[in-house]
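Notes follow the structure.
Shown here: the complex without one of its protein chains, the others still in place.
Labels A and B are assigned to the chains in the order they are written; within every chain, residues are numbered from 1.
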Amino acid sequence: MSHRISDLSSFNAAHAAGLRKLMPGVPRIAIGMGTCGMGNGAEAVYHAFADHIHNLGLGFHLTRTGCFGFCAEEPLVNVLLPGQPLVVLRRIQASDVPALLDHLAAGRIPAELALCKIEEWDHITATIKYAAGQPEIPHWYDVPFFTGQKKIVLRNCGIISPIEIEEYIAVGGYQALYKVLIDSSPEAVIEQLKAAKLRGRGGAGYQTGLKWEMLRKAQAERKFLISNADEGDPGAYMNRNEIEGDPHSMLEGMIIAGYVTGSTEGILYVRAEYPLAVHRLQHAMDQARDYGLLGKNILGRGFNFDISLVEGAGAFVCGEETALIRSLEGRAGRPTPRPPYPAEKGLWGYPTNINNVETWYNVAPIVVKGAAWFTETGSPKSPGTKVFSLVGKVQNTGLVEMPLGTPLKTFVYDIGGGATHGKAVKAVQTGGPSGGTIPQEMFDTPVDYETLAQLGSIMGSGGMVVMDEDNCMVDVARYFVEFTHSESCGKCTPCRAGLDQALRILNRFTHGVATDGDLDTLDELSRMIRDMSLCGLGQSAPNPVLTSMRHFRREFEDHVRAHRCRAGVCEDLALSPCENSCPLHMNIPRFLQLLKEDRLEEAFLSVVLDNPLPASTGRVCQHPCDNRCRRSAIDDAVNMREVHRFIADSIYGTPRYEPLIEQVLARKLPPTGCKIAIVGAGPAGLSCAYYCALLGHDVTVYENNAEAGGMLRYALPNYRLPIEVIEHELELIRRLGVSFIFNTTVGRDISLNELDAAHDAVFLSIGTWKESWVYLAGTELRGVLHALPFLEAVNKDETTQLGRKVAVIGGGNAAIDSARTALRLGADVTIVYRRERKDMPAIREETEAAEAEGARIVFLAAPHRIVDDGSGGIQAIECVKTTLGEFDRSGRRRPVPTDEILRIACDTVILAVGETVDLDFVKASGLRLKEGGTMLEVDRHTLLTSRPNFYAGGDLITGASNVSNAMGWGKKAARTIDQALMDEFRWPRIWPEFKHSMTVPAHPSTARRHHNRELDPAKRAATFAETTFPLAPVEAMEETCRCLRCDIRADH
Amino acid sequence: MKNQPKARLATAWLDGCSGCHMSLLDVDELLLTLADRVTIVFGPLVDAQHFPENVDVAIVEGAVSSQDDLRLAQTIRENSKFVIALGDCAVTSNVPSMRNSIAPTRLLERIYISGATAQPGVPTQNVPALLRAAIPLHEAIKVDLHVPGCPPSAAAIAHVLTELLEGRKPDVASAAKFG
Partner (left out) sequence: MPNRISIRIDGELVQAERGQTIFEAAQSNNKFIPGLCQFKGLSTVGACRLCVVEVQGVNRLLPSCTTPAQDGMAVITKSARLNDYRRQSLELLFAEKNHVCAVCVSNNHCELQAYAQRLGVTNVRYAYRYPKLHVDMSHPRFVIDHNRCVLCTRCVRVCNEVEGAYVWGVAGRGIGSRIACEMDRAWGNSASCTNCGKCVQVCPTGALAEKGFAAEEMVKRQDLVERLATIRGTMNPGGPR
């Protein structure tokens, strides 16, 4: 039977037939079967449905659709029960099918499986109304991933069946073609496209109307239209999904173009790696010919146009139009210079127009709805929408269609849901290997052709790869250059030989052997490749390098000067991921292995030479190593912090201690005669003093308190870190010969000039003891305390003004320490924090412990005023409830005040909202401050301040941080000071050679992570004695057996 | 001028044919001026055994091919204010680089064992180990001036030395020939 459409009535008949398929009057089940869905098991789901429907004799209509875009939730299944809205179910597996069919047969839709519902769908060329209902299922546009999306290109994707031409006709398909042929005014269509300012969606953004006009005007016996479906960028797959989900929209756009430009031949150039897209297109073309929409005498209007399909062999360069044409001609895919442009001399020398897949999808909507409708969306210069593939380090990945000009942050945070695993998003790479990286500070950037180009990136075909702190930007640049290097056709020198050299230089960076000169060479080479290359591939290939070097120059410099890759990606620059993440860069695999070999003494020596305060950090470190441990890919990270606490605790206070201390003292290098002053006996100062002493220098520490330890002694509560532990560790430092001068404040009791005169180098490491100023009414009232003085007073056994009902303001470690201390003093405690739980900077275990001990935490509340009790005391604190607003620079949602006021009755308020460094003496000394004036400026690599021989580290240069970070700075300072004084790199001499197994364990222990034991909360809350206990020996041993030994490389 | 202290000049012969040194000796009457103005403190032309300190100008011929070459190049850099790569071997690694696509062990075996006419065996005593590749001097140390040519003409060398003695920067590009 012929389906040929030759007049309005046959067109309407096809339309009606399509509607019957789309809304069949029986339950309709459509499986999302794009390549992405099938990769997630959609095929098995389809067959499960088919079998069960058949076996149960259910008269359901089972079909398939393309992808609805939300890749993270695949496989998606659309369910339409008569009289109900269309419901999209998510993550359906074959095993779910029998139960699901029972529900559907009974007319129920299980809401827990639903992603969203659709009551009305705008296909642009038509609107389909489903019934209302299912109040418990959210509307599709209320799902954050879809909110703000505008589906013009993807109007049919995931809704209609791509293999049913009648369904396409039912939603307004081929209406535009019909209209164009009836109106028979090609110029009008071109004018419409020009007025719509439709720009090519392949990346360059040239106006489609102008291109069509050129082809229309060209005089030639043959003219060609080509659809470029050679989508080859890593991370981009929008064209594939467009074709797989809705092939007819592209065909219709091309047929219209054929009529308008006077061409009779169209060619689809589809990469061979897209077999499903090829299959769907071939099927769609067969159907279109069958229905008289393609081939001879289209729609009976005497217009002939046919399309053929060519599979590209997959060279990236064939996305470049001249190379694509050569490839079609059967030659090697190498570009040729323009002019002549394809519009004059293209395929076989005839005028040719090439458009990207997505451009064609915009044609029918513009013809049907008009240019004015189209320009309502998007930005003035770039109207309409663009489909992006949002991938990488975001929670929600998938295809998103957004109006052009939408700011980048909307993609990353609102649609993408922000970073995964609580990490911070660092950058977005747009345009794939031809694009650039845009740093997080620039996420307000509207995504359109011009703005991205200004930032050195491009829109490209719409790839959008989100990077977080675990991505090394040097490695990202290297990766993309490796890609373009291997895809270069080799014709022109800059691209062929230039990219090869660029890759060599980038490899030097990632291997840690680059020099400062390489930075300049890479920069000038990249510019040369960009400006000199023949085609777009070479011209854009340096973009990832140039933008990374512009926005992330520090990372490049770190690779050269510090031999560090913060992200821990470049393996040659790190021993192992744990070592790389450790602020002290402890050789963690070494002490684990030594302990595993039952060599406790050597393990202790390894630990204590890497970290002078192992028992303290073993208790209070933020353990960044946990986040990096590769073991967590199997179960949980190795409990490295507790193992080194175990090692330290097993030695301190035992007879083993003395001989080991002798061994440490034996590592001391001969006296150098250099005098070093250290200001501040906190963790940073102590570490610096320890290593300077080991290196043979004469070290004096100046401290304004009466004893050493800084925050360790005065701010950390005893139940976390007992004083005896600090005393043990200080003994070693004293015995190394470090002298302490207490009760001496630099700047008051001794001047910097005096220090300078008496020493060869000075290390400044005072901590953050000054409370941040808070903007809060009532802070003058009796009962308002600041966290640090409060904790200090408790540690010194002084009396405090603590009442019975305490409110603690803040979410950091100082807030939690204050709360737990107040609990131990018998108070009733409420913590007030203005953000969400996951945004709290405090160590998670500490927060949980506080809650277990009885502290209440009120989230999303910002203190507003402290209420006076009429006699100078406190009656309550009033807080404004907040909601979460936009994402701020820290990647967290900004708390936005509401009208709701929360009143918490209390008699004491502890403010723990942050501390700053007391910079008065620094200001008086004339040392240069960083912009903003709250921190000292130092050279990042040497830690030298603006004054010769004066170094600084710790909170002074970073703002309030934590113990391990401070110690890391002190250790680093000792290294750079020694190198400057001795003009030689003597650092490695401190360590003896440790011999231990360097074999990867064939059978790492399958035991789960051991946690340390704690007293139960009720008992804990009653004592200041230590309440967490070290691992038992067998547990510590088992932890060491869980280590996978990432420090061992195949090439070692 | 007479009272000016003499400049300390060193020359060095790495992996090359000594043709550049020959060319240096070919500068005719400039040698007389040089004798007045400079002292040659190291190199094949003099007896010194160790590279001295405080050299003003070091002229290096030859590619960096062996461990010894590398060490000498580093010593030269540490003790010289101005280092000149003289000739194509020092500038591009030239003929010595022709072995670079062959692994040193295979190369030595081919020459000293399968290619030997008598006493086959790779010499290991008193000979420095070969580097993986013969490299131009600037890939080993920082070079202040490149004077290409195989060898650079005496005129080019004369120009360079005269200009340096006068405290000017020589225009190497027009005086010497690349490759």
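FYI, a contact is a pair of C-beta atoms (placed from the backbone, for glycine too) under 8 Å apart; a residue touches a chain by one contact, two chains touch by 3 or more.
The shown structure was predicted, so the numbers you read here are calculated from the model rather than taken from an experiment.
*Asks:* Touching the left-out chain: which of A:Met528, A:Leu884 or A:Leu902?
*Replies:* A:Met528
*Asks:* Of the residues listed, B:Gln4, B:Asn54 or B:Ser101, which one is in contact with the missing chain?
*Replies:* Considering the complete complex, B:Ser101 is the one touching the chain left out.
*Asks:* Which residue from B:Val83, B:Cys150 or B:Leu164 sits in contact with the chain not drawn here?
*Replies:* B:Cys150
*Asks:* Which one, B:Ser23, B:Ser66, B:Ser80 or B:Ser93, makes contact with the chain that was left out?
*Replies:* B:Ser93
*Asks:* Among A:Lys345, A:Arg478 or A:His996, which residue is in touch with the absent chain?
*Replies:* A:Lys345
*Asks:* Write the list of chain A residues that the hidden chain touches.
*Replies:* 315, 332, 334, 336-337, 339-340, 345, 485-494, 496-501, 504, 521, 524-525, 528, 531-534
*Asks:* Going by the touch rule given at the top, which residues of chain B touch the chain that is not shown?
*Replies:* Chain B touches the chain not shown through residues 85, 88, 91-95, 97-98, 100-102, 133, 135-136, 138-139, 143, 146-148, 150, 172-174, 176-179.
Keep in mind that, in the parts below, only the chains that are shown with their structure count from here on.
*Asks:* When the C-alpha atoms of chain A and chain B are each averaged to a single point, how far apart are the two points in Å?
*Replies:* That gives a centre separation of 52 Å.
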